[in-house]
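In this view, the complex is presented without one of its protein chains, the others remaining in place.
So that you can tell them apart, the chains are marked A and B in the order they are listed, and the count of residues begins at 1 in each.
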Amino acid sequence: MTEPVLELSNLEVSFGRGLRAASVVRGVSLRIEPGEIVGIVGESGSGKTLTAMAAADLLPVGAEMTADRWTFEGHDLAASARSERGPILGGRLAVVFQDPMSSLNPARTVGAQMGDVVRVHHGQSKRAARTTAIDRLRQVRVTAPERRVDEYPHEFSGGMRQRAMIAMGLMTPPALLIADEPTTALDVTVQADVMAVIAELNREHGTAVILVSHNIALIAEVATRVLVMYAGRIVEEVAADSLATRSRHQYTRALIGSVPRLDAPRDQPLVTIGGAPPDPTTRAEGCSFAPRCAAATSECRSVRPEFVESDAGRVACFHPAADA
Amino acid sequence: MSATFGRRKQWLATLLGTPTGIAGVVLMAVLVLLAIIGPPIWGDAAVKSDFLRTLLPPSTSHPLGTNGSGQDNLARVLVGTRLSLLMAAGSVAIAATIGLVSGALLVTVGGRVQRIGATIIDTWLGFPSILLSVLIIAVLEKGRGAIVIAIGFSIAPFFARITLTSAASVVGLDYVAAGRLLGLSRWRIAHRYVLGNIIDSLVVAIFSMFGQCLIAISALTYLGFGGARDGIESWTSIDWGSVLNDSVRNFRDQPASVLGPAIAIAIAGVAFGWFGDALGRSLNPRLTVRSASGRSLRSSRASASGGATANASVNS
Partner (left out) sequence: MMLSIRELSVSYPGSDVVVVDGISLDVPSGGTLGLVGESGSGKSTVARAVVGMVRPRSGTIEVDGVEVGAGSSAAMKHLRSTTQMVFQDPAASLHPRMTVGAALVEAASVRADVAHGQGDLAMEVHRLMDLVGLPETFVDRYAFELSGGQRQRVAIARALAPRPRLLILDEVTAALDVSIQATILNLLKELQAELHLTYLAISHDLAVMRYLCDSIAVMELGSIKEIGAADEVFGSPGHPYTVALLDAVPQFGRTRDDRTVLTGEPADPADRPSGCSFRARCPVGPVFDASRDRCVTTTPELAVVDHSGPDHAVACHFRLNTNDRDV
């Protein structure tokens, strides 16, 4: 069996200490094989972004991370010091954020920033780096790349900036691209374009992708495998093409039902989920979705469900739903 | 159902919530007290000349020594509190009134008038305040009133600027548009929606400018403007700037006397600044309100159970 690109076991991310400690990610394990596109879907407070940021070693100040195992391309990151992780990840891991304007330096040209990656990690000359940058911009379908490479981020449109960020990640072919809500702020046609670029990257270069989004239909379209997160935990793992029909967790079903669909009858009512996600500072017993779940029983409220294999993946639910 | 729709009175707690806040409030109280009781208690000691006791060094009966006319330096500093504070307050009041009103008017009118007005303000702001004041004083009669007006006028553009930029940042927001759409009167929008939301930064600005005004005024009286030292002296002619003038003149003989007015000016500036910050904080509900769910952005003593039940029972 080939080595996974990324492996994280029993990840926990928390903020604060003692009484005020809040665990926002609990017991998350994931394993990304080369060439996979894994989608992580959830709503605000599900912990999906922090999970991705933990994997990318980009947790914000104040966040504490523990994991039983954390490897990247076979290297043990858990055992490495912060300074050692840079060389292991640099050039092999690319990250795209939701708001490219705040992750691109407004005071430097796009080309210069892109060049940093290869000049720092591979010692390329300025000219060589610029050529590579132009090439990558062309790859992500930025028109007139020779001109664009010398422009500043504010001269790029939103969609172009996202593509520039992806291009930046491509400067040295990455083994893994982590994209956190990369298209949320973009028009739907531009979104489709950016997704096509990511899909192409995956197809042509074998880059594995972790795609984090609240847009469940988008994930279903692009990913091969989907992880559904709720209240800091993964509640279901399912093959993307089975998401709509054979997902089993009550939350997943409710989530899918709450999204208006172009292929459903126009007047089909949307599913609503009463209540709100639990407070991360509390540690309730039982399933964290139980207070809002229509199928919850006393067992659900007292015992936390473990993963059970289902025909389309695995699910942590005592009352998995039937086929849709 | 509770009939009160207003703010909870947590602002006192916020005012006194930080070390600097407490210090600011205490110092302010001391200064105001001195301004009130200074002249009655130490007035005589401050103006009574005694040419047998000129330029005495610090001692128990004269902690800061005496000046060239035999007057007690400490008494003069204490008495000078009233005039200095009054003059600085007067200047700030004038500056704030001119500045806030013109800034607010410009924002309400908007458009090209606002742009032209902003340019005028920036130009005005560029003038060195002391120079401008001297010019103004030259036009008006001498006397401390002229100083107050002059400094007030030269500091006004600062307030206009701050009002302009704060208000402009708020005016474009959706809730102002919503207010207009409801048909609320222009006055209400200007007052409740725009001003109400920038009030905390304005308050901080006003109090922090106080220190600047104080220094500028003291500089002018130090330089001899404001016509003093002729005829009968009373608290109306003693302020820290003129006391400083005295002390500097006698510096070679009596270096310690400089400390009095200098420290007084510094303390007053800092006190007002701290107080202003604390007051500004207390006017911002985000920092003061403890909500029913126990969630307060200031306090992290959120009660966990209270938070969970409140959240769980409400449909988002």
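Assume contacts are C-beta pairs under 8 Å (C-beta built on N, C-alpha and C of every residue); 3 or more make two chains touch, one makes a residue touch a chain.
On a predicted model such as this, the values are computed, not experimentally measured, just so you know.
Enquirer: May I ask which residue of A:G62, A:P106, A:G123 or A:P260 touches the chain that does not appear here?
Expert: Of all options in A:G62, A:P106, A:G123 or A:P260, contact with the hidden chain holds for A:P260.
Enquirer: In the complete assembly, which of A:T2, A:S83 or A:T189 touches the absent chain?
Expert: Answer from the full complex: A:T189 touches the omitted chain.
Enquirer: Pick out which of A:T66, A:S102, A:S125 or A:T272 touches the chain that's been left out of the picture.
Expert: In the full complex, the listed residue that touches the missing chain is A:T272.
Enquirer: Of A:V117, A:I216, A:V235 or A:A290, which residue touches the hidden chain?
Expert: A:I216
Enquirer: In the complete complex, the non-displayed chain touches which residues of chain A?
Expert: 43-44, 141, 143, 157-160, 187-193, 195-196, 199, 214-218, 220-222, 241, 243-244, 254-256, 258-263, 266, 269-273, 276
Enquirer: Tell me, which residues in chain B touch the chain that this view leaves out?
Expert: 1-8, 111, 173-175, 177-184, 192-193, 196-197, 285-286, 289, 291-293, 295, 297, 313-316
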